[in-house]
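This is the structure I want to talk about, given as structure tokens.
With one protein chain removed, the remaining protein chains of the complex are shown where they sit.
Moving on, here comes subunit A:
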Amino acid sequence: MSECAVQRDSCCREPAELKIVAFLCNWCSYAGADKAGGSALPVPPELSVVRVMCSGRVEPTLVLETLRQGADGVMVLACHPGDCHYKEGNFRALCRAELLERLVVQLGVDPVRFCFDYVSAAEGEKFSRITCEFAARLRQLPPIG
């Protein structure tokens, strides 16, 4: 718990002001997020999880719209390569993420605001860590829009 608390102390914005949306695939990342809960690991309260069946479901426009709606940052979390419940959805997601990372720069958005990563059903600790780190990075940025 301390990790988040420390980061929050050092940040320049109040937690309530921050808005983060995380798209989690049902089979790995969502289960990993549940695992973080089971282990009582900290997750930033500003994070709102949107469950999708597969990370391959998240089209780039959905991420861009989420930013336009006022999210300070968007995460897309997938199964590790080779572990996708739908065989290759996470590879599609990876390709789209690489495209997005370049696209947001063109739109004048700091690429820090978008995060693609892998979280397995066992990685509650990783889920906690990367969400806290992402929130900490976002707090260093001015409000979006």
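Descriptive notes on the structure:
We take it that a residue touches a chain if its C-beta (ideal position, glycine included) is under 8 Å from a C-beta of that chain, and two chains touch if they have at least 3 such contacts; residues count from 1.
In this section, contacts and distances are computed from a predicted model.
Selecting from "ABC transporter permease", "Anti-sigma regulatory factor", "Succinate--CoA ligase [ADP-forming] subunit beta" or "Heterodisulfide reductase subunit A", the unshown chain of this assembly corresponds to "Heterodisulfide reductase subunit A" (UniProt protein name).
For subunit A, the residues touching the chain absent from view are 1, 4-5, 15-16, 19, 21, 26, 30-31, 33-34, 36-38, 40-43, 45-46, 48-54, 56-59, 62, 65-66, 69-71, 85-89, 92, 96, 128.
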